[in-house]
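Left out: one protein chain. Kept in place: all the others.
Let's turn to subunit A:
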Amino acid sequence: MTQLTAMTQRKRLSNTQSRRQSGSLVVQEEDDDTTFTQPSTSQVQRGLEKLTPAQVDQKTAEVVQYFLVKDQKKIPVRRADLVKHVVKEYRNIYPEIIKRAARTFDQVFGLKLVEIDPKSHMYILINKLEAAEGASPINSPTNPKMGLLFVILSVIFMKGGVVRENLIWNTLKKLRVDPGEKHEEFGDVKKVVTDEFVRQRYLEYARIPHTEPIEHEFRWGQRAELEVSKAKILEFMGQLHEQDPQTWSQQYREAHSVPNSSQPSTSSQR
């Protein structure tokens, strides 16, 4: 189906478009993101005029589907991949398509499409809706890895935003998760934490400069900043410790100062 539309599209393009345009198309097909330049508003306008609304809707739907499927693994979607695999020859109207996809996510799915890294152009989806209190009516299977991730994120947050990896490993060991051993639920724990969570942008794992032997530290990744509510973590902390969350005054202030907004600004400070 996609293939078919693409083919008819190409035919149409070759028929109607000027020589200059088809020439640039060949360059773009080298699928490198650097060759993809954001088309200007007027270019988009011209591109749209040459397409029927149904064609644009169709492409938007394909992009939406691509995002939904890609989101299952929570690995951010790179713009380069999106253009290469889905948008293809519609790249001249790329801004319009992404705008429409974002609107669909917003209005139909209750999700928010966020560009987390303006430099490398990566997108993630986050839930716009607050999780309902109590058990959700839909009995979705829980992912134990989220428990693991939660523990790590909460320790980082409670320790002021950055911790040495040793603290994380020691805490996990106390919870019977040894990074050196294969865990029956998580498998290679070290890989899950330093690779999977990092690629999903839940965590940042960076080398501490000037340490011998090499040591690393953990911070919250961009996805965590957007997705995870510090206030709710603190609430859970209070519950566990049987303590008022406000007694951790620093953390409390941080959790409540900036509403967990979806500004990608945090990403630029890396």
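Methods note: a residue touches a chain if its C-beta (ideal position, glycine included) is under 8 Å from a C-beta of that chain, and two chains touch if they have at least 3 such contacts; residues count from 1.
Here is the rule we go by: contacts and distances are computed from a predicted model.
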* Which name from "Acyl carrier protein", "tRNA splicing endonuclease-like protein subunit", "Non-structural maintenance of chromosomes element 4" or "V-type proton ATPase proteolipid subunit" does UniProt give the chain that's left off? -> "Non-structural maintenance of chromosomes element 4"
* Asked: Per the definition of touch given earlier, which of A:V56, A:A80, A:L167 or A:V198 contacts the omitted chain?
  -> A:L167
* Asked: Which subunit A residues would touch the chain omitted from the figure, given the whole complex?
  -> 68, 71-74, 109, 111, 125-131, 133, 136, 140-151, 154-155, 158-160, 164, 166-167, 170-171, 174-176, 180-182, 184-186, 210, 212-213, 226-229, 232-233, 236-237, 240-241, 243, 247-252, 260
